[in-house]
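One chain of protein is taken out of this complex; the other chains stay put.
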Amino acid sequence: MASVTVSFEDLWKRFGRRAVLTGVSGTLRPGRVLVVTGPNGAGKSTLLSIVSGLLRPSRGTVRYRNGETELPRRAWCGVIGVAAPDMAVYEELSAIENLRLFTRLRGLRATDDQLAELLDRLGLAAREQRRPVGVYSSGMKQRVKLAQALVHDPPVLLLDEPSSNLDGAGHEVVAALVRERRPATAIAVATNDPREAAWGDEEIHLAG
Amino acid sequence: MTRLSNILVWILGAWLAVVCWAAFHYAPTAQGFVGESARIVFFHVPQAWVAVVAFCVNLVASIRYLRTRNPLDDARAAAAAGLGLLFSILATATGSIFAKVMWGSFWNWDPREVSIAILLLVYAAYFALRQSVADEERRGTLAAAYAVLAFVTMPFLVFVVPRIYWSLHPDTIINTSGTIKMESRMLQVLLGSVAGFTGLFAWLYSLNVRLARIALRRRQREEG
Partner (left out) sequence: MLGEALAVLAKELRSELRSRVALNAILLFALTTLVAVAYQIGPYRIHEEDRPHLLAALLWIILFFAATSGLSRVFVKEEDAHTAKTLRLAARPGAVFAGKFAFNLLLLAVLEVLIVPLFCVLLGYSVAGPLGLAVLLAAGSVALAAVATMVAAIIARASGSGTLFAVLTVPLALPLLVMLIQGTRAAAGSAEVAAVLPALRGIVSLAGVTLVSSAFLFPVVWHD
């Protein structure tokens, strides 16, 4: 896949009478990390949800372009990887089984060794990878969530508080991951954490 | 309200008044029924007809909403469903009264009786669903999806099941042999009543939609 850019213009989102987003615009492109900051309830997660296609905006547009071609909405999920606090993985399945499921759902083939290697790079020990996710600590679960966002090598990465629940080592792993993916991937990070905010080349601050 | 629609409403009122009078004084007594009980047909049948018409209007508005996500289409669907619920309650009630007079019990599990009662259940379920969703757009989408699903299953109840079962219902006026089996004055009153009740539905529906339009416009102004 050639590089995918995402542009969003004048995004508004209302929940009932409450306006959470009031005219937000921006662009995601490979080689740049867009950081979305703001206090709790400012709409950071809402913005990422709209950009990912999970939510419709009350007003405004989101466009995905692969080179010169605009991608229709139903094709967006094929090019994005999303990790967010309200997006869990299946707790009855092991980490490997989860990743196997998500690769199959996307029509991809990956061996268990490849999946194990990804989990290993994210800091999930080999002996844990075949245990049900339900017995994991919150930090381990976060690593599996990140893995499911990355397993299909998406050209667009949307990370909502990616190092939440992670220790210092875990934070470093995510930082390295962002650095590594940056040249070929359009990345957006929604965060309250100043360490994560420091990854950004551009910032959107939501006042809330 | 325009002058023309004002006039039409007055005409509707007069029409319905005439229908009520004609139901008792113009139409002759039907044969084969207990006393004057058959006269309920001039009210019962139009109510059932309107309940079905409302269902169709709800379907069209629901499909439009699924395509446009225009809140006014959702309001139209809800308005039609509300009136459909009202008229299916009335149809069930008048049908039960007739059943009590004719056969001694309010409910006989006759397939047509059951059909209109199930339509009532569909409307009630539709509103239960609407009540349980806080987000407006999602409420409209889910309600519209349910309305479409209900519409595609209803023909089975209305058309298939009665053919499998023997029915207590008086022979339908328009039946499979294509002949009309009703005395002409009775037919006139019945058709007049159907037209009147349809007009009543149209008027109540248009009032509801106007109210919804005003409320939407006011909200849009407040939100800027």
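Read from first to last, the chains carry the letters A and B; within each, the first residue is number 1.
To be clear about the criterion, contacts are C-beta pairs under 8 Å (C-beta built on N, C-alpha and C of every residue); 3 or more make two chains touch, one makes a residue touch a chain.
Since the model is a prediction, treat every value here as computed from it, not as a measurement.
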Item checked: Listed residues A:A19, A:L93 or A:A197, member touching the removed chain -> A:L93
Next item on the list: Sort through A:G16, A:P72 or A:G107 and give me the one touching the missing partner chain.
Entry: A:G107
Notebook entry, point to check: So which of A:T37, A:Q148 or A:T191 would be touching the chain we can't see?
Noted result: A:Q148
Note to self: From the list B:A14, B:V34, B:C56 or B:L121, pick the residue that touches the absent chain.
What the structure shows: B:L121
Notebook entry, point to check: Taking the full complex into account, what residues of chain B touch the chain not shown?
Noted result: 66, 114, 118, 121-122, 124-125, 128-129, 132-133, 137-138, 141-142, 145-146, 148-150, 152-154, 156-157, 160-161, 164-165
Next item on the list: Identify the residues of chain A touching the omitted chain, counting contacts across the whole complex.
Entry: 52-56, 74, 77, 80, 82, 84, 86-93, 97, 101-102, 104-107, 132, 148
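Assume only the chains that are shown with their structure count from here on.
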Margin query: I'd like the Å distance between the centres of chain A and chain B, where a centre is the mean of that chain's Cα atoms.
Written below: 50
Notebook entry, point to check: What residues on chain B touch chain A, complex-wise?
Noted result: 69, 134-137, 219, 222-223
Check: Taking the complex as given, what residues does chain A use to touch chain B?
Finding: 14-17, 19, 56
